[in-house]
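Mind having a look at this structure? Questions to follow.
Not every chain is included here, but those present sit where they belong.
Naming follows writing order (A, B and C), and every chain is counted from residue 1.
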Amino acid sequence: MMQQRPTLKELGLATGKKARLRRLLFQNGLSNGTALFLPYDQGLEHGPRDFFANPSAADPRYIIKLAQEGGFNGIVVQIGLAEKFYWDYAGEVPLVLKLNGKTDIPSDAEALSPLHASVEDAVRLGADAVGYTLYVGSPAQERDFAQYRTVRDDARRLGMPLIVWAYPRGAAIEAKGGKDSFYAVDYAARTASELGADIVKVNFPHPDKTAAVHEPYEGQFSSQEAVDAVVRSANRTLVLISGGSRAGDEAMLDKARQSMQAGATGLIFGRNVWQRPHNESLHFVAALRKILDEHPSDPG
Amino acid sequence: MMQQRPTLKELGLATGKKARLRRLLFQNGLSNGTALFLPYDQGLEHGPRDFFANPSAADPRYIIKLAQEGGFNGIVVQIGLAEKFYWDYAGEVPLVLKLNGKTDIPSDAEALSPLHASVEDAVRLGADAVGYTLYVGSPAQERDFAQYRTVRDDARRLGMPLIVWAYPRGAAIEAKGGKDSFYAVDYAARTASELGADIVKVNFPHPDKTAAVHEPYEGQFSSQEAVDAVVRSANRTLVLISGGSRAGDEAMLDKARQSMQAGATGLIFGRNVWQRPHNESLHFVAALRKILDEHPSDPG
Amino acid sequence: MMQQRPTLKELGLATGKKARLRRLLFQNGLSNGTALFLPYDQGLEHGPRDFFANPSAADPRYIIKLAQEGGFNGIVVQIGLAEKFYWDYAGEVPLVLKLNGKTDIPSDAEALSPLHASVEDAVRLGADAVGYTLYVGSPAQERDFAQYRTVRDDARRLGMPLIVWAYPRGAAIEAKGGKDSFYAVDYAARTASELGADIVKVNFPHPDKTAAVHEPYEGQFSSQEAVDAVVRSANRTLVLISGGSRAGDEAMLDKARQSMQAGATGLIFGRNVWQRPHNESLHFVAALRKILDEHPSDPG
C-alpha cells in the first residue's frame, strides 16, 4: 500500500510558501502534486569533468531547454548561471536557486558548503524555491547549522520554500555504513524535518549497509521498507529522491517507483538525465514522468 | 523534611516571565506549581532509532496527543516540528521551543549545541518557555557561553522563561566521575543559576561516582542528600529532573520522589514515557503525576 | 614611607565614573577612600565545592547580609545572582556586576573568560562598577583583548567604573615564576593600566619566585618593595589586592598592611572571609577594616 504524501493544507504553510509550492507542484511538470527537478550545479561541485560524456551539457542553455522539453518542474542552478542565463528563460521554467555549494578539490573531512547567494537573491531572480546543502554528521555541523539557520529564517520571512539537500557526510558516517546506509539517510531526513525544511532531498537508502550502524538498523529491511521509513521520518517535510551519479536505467526507475510508492513527492535527477545524448535523455525522462503520473495528489 | 521550592514571588521576575511561568505551573498539568514536561527532540539528538521501540512515536501528532492525554505541562520540540505541527494544537498544550540541538553523529569531544531558532520565534509561535542546552565543562564553553548569552538576553527582553538543559560534558568531566556524578550535576546546576536560568534541567545525581572528583564530593552521601544539595545549588533557579534513557519504572519513580522531596519543581521525561505502548505510557505518567500531586506549592 | 594613592581628581575621569567611584569609595564602607569588596562568583569559577566548608555560604542571601554586616564597599556577583537576589537588597550595599566568568572544568591552557552580561545590564541593575577578568599572558590574548575592548568602550560611554581582574595565566607564565611572581603581577598591573582599567585587582606579588623571569626581576626584593612597584606600575589605575584561596589570618593581614602601605586603594577578599563560621568572618573583616582605617585619602 502506498504511503500518503501530506497535502499542502496540512503543512501549516504561510501564504508565500504555499503560493510558490502550489506553482511548483500543481502548475508545472505534470501539475499533479509530484515534482521532477533538474539539478545543474555539478560544474561547481565536481567541475567540468561531468560534461565530457556529453559536451553539450556544459552549456547552460542546453540544460534549460532540456528542462523545458522534458517537462521538468524546475531547474536548480547556482547564482552565477542564474544571473547570466536565466533572464532569457524567466517564467518559462521555474527556478530553484541553489544557495550554497563548493568544489570537490580540498579535503571533505570537515565538509561544509558555503553560501553564495541569499534568499533575497532568489526573490530578485524570480525563483520559486531555494536549495541548501546540509552535511548531516559533518564535524563542521556547528557552522553548518548556524549558516543554515539564517537561510531558514530568511526563507520564512520571504515566503520562499526551502529545499534541503540532506547529505550524510564525515568520518563518523563512513564508520557507520556510509552515506547511503538506511541509518544515515533516515537520520538525514529527520534532521531536515526537525530543522524546518519544506522539502528534503535525500539519496535512496541502502538497508544492506549495516556495518556498525546503531542496533535498530541492523535488522533485515527491504529497500521499500527503508524508503517508507525515510519518508515517515521526514513527516511533513516533502521528500525528493536524488538520482546521484550515473547508473543503470532500470535500477534508477525501480528506485523511483519505490520512492513514489513510499510517499515521496518527486525526484531530482541530473547526471542520469544529461550525461547521455539528447534523445536518450528525453526517453529516460519520459519513463520517470510515467512513474510520477501514477502518484497524483490532491491540490489540497 | 522536604526542602522548600522558591515561590514565583521570590524570584524577582519581570512581568512577562512571571505571567508565562504562572501559566505553565499553575494553569496546566496539575496546576499546583509542579511541572511535568514531555521532551521530543530525540529525532534530532539521536535520530529516528529512538522510535523503533514504538513506531507511533515517530509521528509528532502522536506525541502531542499523548501530552494532552497525560496532562503534561508542556511539550518540548525543535523549530521544525513546532512550525509544521504545533499550529494544529496551539493553545491546547503549552509549547516549550527548544532553541538549540545537534545530531549525535560527529565527535562529542568539543560538544556545543548550535542554535536553530530564536526567542522571537518562540514568541511568534506562542510558546511559554524556551529551552537551551548548555554543555557545562565542554572545551567549547567559550562559544557556548557566548551563544547562551544572546538567548538569555533575548529571553529577558521578551519576558520568556528560559529553561537550561545543564549537561556536564567533555573529557574533564569524564575524568572526574562522569556526567552523572554528584560533583558534575551539582556544578551544572550552580552554573545555570549563576548564568541566569529561570529553570534548570539536570540529570539525577549519583553520589557514588567519586573517581577523581574534588575532595568535598568524595564523602559518603545518600542520593537524597545529593539531590538536596543540587536543588540548593540552583537556589532561585527552579529545578527539573530529567529521566534520561529508558530505565526500570520503580527506579525512575524513586528518583522522581526524591527529587520532589528535595524541592525540585518537576520532571521532564521523554523516552521513559513514549518508548512503550500507549496504555503503558499513560499508566507510567499517572504514577508520576501522583508524586507531583503530593508536592503542591503556593501560587505566590 | 607610604606611597600615595592617586586622588579621584587626578584621574581625568568623566562625570559618571567619578560619581560612581566617589559613591563606592567615600559613601560606603569606611567612607575614607579605601575599599573592601566581597567577591562571590566562586560558584561559577570553582563550583559549589567552595561552599562545603561553610554550607550557609551557598546561599546568596547569606553573603549579601554578610556584606552589610561587615561594612563592605560592595559585593561582586555574576548576572544570574544579581537578577535573582539583588533586587531585594538594592541600594543597601553597592553592586559590582562581574561581566565575565568560566567554570574550572575544561583545560585552562588557553584561558579566556567569556562575557555573560553587558555594561548596560550593570546600569539596569543599579551597579556602581563592573568587573572583567583579563588573563594576562594567555595564548587567547587576542580574543581576550578584543572582548575586553568592547567592555572598556561601553564602560566609558556609560560612565561605569571598570575593575579589571588582571590574572597572569598560561604556559609562558608558568615557565617564568608562575602567576604570583613579582614579574607576572607587575606586568599584569601595567597591562591593566595601559588598557584603561579604572581599578585593577591583582594577587599579592611574590618576589622570591624568580625562576626564569626576565633579568630585572632576578634581584633581591622584599615583598614590600614588590608591592610598591606593582602599585607604581598601575599608576593612575587604582589597585585592589586579592585574597585568593584560604590562608592563615596573620599572613593575610600582613599582606593587607603592606598593600595599603604601597598605596593600594583596598582589598577584595572572598573565601578568606566566608569559608568559616559567621562570627569568625566578622572578626576577620574587622581586622581588615582596621588596616583600611589607617589609610584614608582625600575625597579630592
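Going forward, contacts are C-beta pairs under 8 Å (C-beta built on N, C-alpha and C of every residue); 3 or more make two chains touch, one makes a residue touch a chain.
What you see is a predicted model; the values in this text were computed from it and never measured.
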item	value
Total identical subunits in the assembly as filed, 3 in place	5
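Everything that follows uses one rule, which is that only the chains that are shown with their structure count from here on.
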item	value
Between chain A and chain B, centroid-to-centroid distance (C-alpha), Å	36
Inter-chain centre distance, chain A versus chain C - centres from mean C-alpha coordinates, in Å	58
For chain B, residues contacting two or more additional chains	none
Touching residues (chain side chain B, partner chain C) in the complex	11-12, 136-139, 141-142, 145-146, 149, 152-153, 156, 168, 170, 172-173, 183, 186-187, 190-197, 214-217, 229, 232-233, 235-237
Parts of chain C lying in touch with chain B, wherever the complex brings them together	41, 43-44, 47-49, 52, 58-60, 78-81, 83-85, 87-88, 101-103, 105-107, 112, 114-118, 143
